[in-house]
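Let me begin by handing over the structure; questions about it come next.
All protein chains but one are shown at their positions in the complex.
Right after this comes chain A.
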Amino acid sequence: MPRWGMVIDLDRCTGCGACVVACQAENNVPINTEDVYHQRRAIEWIRLERYWEGEYPNIKARYIPVPCMHCQNAPCEPVCPVYATYHTSEGINMQVYNRCIGTRYCAINCHWHVRFFNFWEPKWPDSLKNQLNPNVTVRSRGVMEKCTFCIQRVVKAEHQAKLEGRDLEADEFTTACAQACPAEAIVFGDLDNPNSRVAQLVNSAVNERGYRLLEDLGTEPSVYYLKKIDPEAAAEEHSGH
């Protein structure tokens, strides 16, 4: 049984936003307009957080792509009154759209703000109607949605392996965001398979420069970040800036 996980190398990330666009296309995420952002109701299964390091003129833009962390002790799961969000045996935090009644407790309990509520019926311009992914449900108004680690690709790869009578191979497929990343900053795979890139990164690089977002909450996220500490910025941080 695989245990899916992700490593995001922030030293490679250039903040181009390809992962966001790829995710939007793969998972039938509706197009967010400007006023939707103003209302803080934009749906982005993976989003780019930007922050600044240093002060002008010695300033650096930094980016963190934030998908769902797929916590092993997910705070969103126990609060759902109808069990619409649950953990699969493969370590993916899933949202069952047809079971969701839209209480939004899960979104409130999520520290990473990676759960999104459909406040409206999703809409696409006519020119994009034919690009919807038939393997992903279009979520209707009133249900919660979130990153699924591209479960449709997971299921497809598992079925293909079953049809060919073999086990899943390491890095046989990847998520849309990892596939689109030009810098190969995002790596997705089976944490339990020693041959997969993600497991090798977790065993090596994560020890040197790895962390998980809000790790001290103890929710055991499945997404690891790699980031070399910038000594200059760290020094400035300590000197009170």
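In this section, a contact is a pair of C-beta atoms (placed from the backbone, for glycine too) under 8 Å apart; a residue touches a chain by one contact, two chains touch by 3 or more; residues count from 1.
The rule is simple: contacts and distances are computed from a predicted model.
Choosing from "Transport permease protein", "Oxidoreductase", "Sugar ABC transporter substrate-binding protein" or "Cytochrome c family protein", the protein name stored in UniProt for the chain missing from the display reads "Cytochrome c family protein". Here the missing chain is touched by one residue of A:Val29, A:Ile92, A:Cys106 or A:Met144, and it is A:Ile92. Contact with the undisplayed chain is limited, among A:Leu128, A:Val155 or A:Ala183, to A:Val155. Of the listed residues A:Gln72, A:Asn135, A:Gln179 or A:Gln200, the one in contact with the hidden chain in the full complex is A:Asn135. Residue positions on chain A in contact with the hidden chain: 86, 88-89, 92, 94, 96-99, 135-138, 148, 151-152, 155, 159, 162-163, in rising order.
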